[in-house]
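The block that comes next holds chain A.
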Amino acid sequence: MTDEIGAPRGHIKDVGIETGAARLTPEIIRKTALRMLHEEAGARLRTYLDICVRCGLCSNACHYYNSMGGDPTYSPAGKVKETLSVIMAKNGRVDVEFMKKACEIAFTECNLCRRCAMYCPLGIDTATMMLFVRRLCHKLGMVPQYIQDTAHSHSATMNQMWVKEDEWIDSLQWQENEAREEVPDLRIPLEKEGADVFYSVIGPEPKFRAQLIYQAAVIFHKAGVNWTMPATPGWDNSDMCMYTGDMEMMSRLKKLHFETALRLRAKRIVMGECGHAFRSVYDMGNRALGWRYPPVPVIHAIDFFHEILTQGKIKVAQKYEKPVTIHDPCNIVRGRGLHEKLREAVGMLCETVIEMEPNREHNYCCAAGGGVINCGPPFKMKRVLGARVKGDQLMEVHKKGGVTCIAPCHNCHGGLEDILHHYKIPMDLKFLGDIIYQCMEK
Partner candidate 1 sequence: MRGQTFLMRLLAGAALTALIFSASAWSQEDVENVRDSVFTETMRPAAVFPHDAHNAKAGIGDCAVCHHVVENGRPVEGETSEDRECSECHHGGKGWPMDVVRAYHQRCRGCHVERKAGPVTCAGCHPRR
Partner candidate 2 sequence: MHSLYAFLTGSMVWVSVLLFLGGSVYSLVSRAVMARKMDKMVYSYFSLHYALRSIFHWVIPYAARNWRLHPLFTFVTFTFHICLIWTPLVLFAHVGLFYEAWGFSWWFIPDLAGDVCAGLVLACCLFFLGRRLFLRDVRYLSTASDYVMLALVAAPYLTGMWAHRQWPGHETALLLHVFSGELLLALIPFTKLGHMLFFLFTRGYIGSEFGAVRHARDW
């Protein structure tokens, strides 16, 4: 047993981490860490660290660990050992190199997918601890550049993609015009008060994937949904600040999002097919703002599509013929238990479903979630290699004849696209909305 332990870290140079680190001294780290330990390391965190018996049962829960040939530094407890345990034990007396490594681990080797919390007999939530480390990095001004840029966009424009107010409205009207060629009486209702549904999306939808807004509009229109979108900031439900550990900014974003829905007196917030955004609105942002549950009911697109499909508001004209598989996004499965509704909806729309194993709550993350894909190109290969088990699952489905992978989450799409490409798996990717739009009676 003399094999090397510990993946090489630090060979990936990230401008955000490097320039942040250049400004740090052990004294600054110690002061910041101590203050954070004092103010924010609460009972949960301390208890988790106190009672972990290092049994290693979490190792196999982690797709990174499984994908990286069982390198123990990738096991959830291993990542804690490499980061928070040391910071705690040494009371923040760690050097700059240590923090650089901790930053890389917390930001790019953990998707905060919470699978390990589910596999730990003691119920230790490693994601909470990794997020704590990320927040420390944030406070130290040392965050991977790409995701920090997104966070900056959030704080400057209140959306993820530097979309200006007029551009947002323009994009909606553009999609409305396009869609009216197909469905002449279709509208994308803006600023309508008292609608049943306040539809919010993530920044990349108007920026890169405007056809998704088009499709949603067609689906809502055909289903006779009384819906609206805001013409003001607050339309973006995404939140990379949640993942950089900038909880103050996360709170501002969620506050604006809720307040916009409340200003329009909407009955429900329906969100596009995105996982992290759902987590930020349904789970984390509301808490930071002091809401036990969101002040307006928050419904993920899958939940809503399931509702209109089962209520017969949308009729399926022709089932999707190619065999599909279902990728369960962590944030709506372990985050909201929507896996059965997702399967019922897919069952109503598709002829053949080939399941990946394991699935539902036990799914493997795409390794893009938790802001990892947002850390950008420098860490792309690590992310794709960390998702080898997902690649294996997809390859298995492909061998059984699977052609399409349905992934109702933006980040998953990004991650899976890279996985399919890297592992040379000839499958295509779809949102559930893509399938509904394609198969519905129009």
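The candidates were selected such that all candidates are chains of the complex that A comes from, given by their letters.
Just so it is clear, contacts are C-beta pairs under 8 Å (C-beta built on N, C-alpha and C of every residue); 3 or more make two chains touch, one makes a residue touch a chain; residues count from 1.
Nothing here was measured: the structure is a model prediction, and the numbers come from that model.
Put simply, of 1 or 2, the chain that touches chain A in this complex is 2. Of all the residues in chain A, the ones that touch candidate 2 in their complex are 1, 3, 5, 40-44, 46-48, 50-57, 59-61, 65, 70, 72-73, 75, 77-78, 81, 117-119, 121-125, 283, 287, 292-293, 333-337, 339, 358, 361-362.
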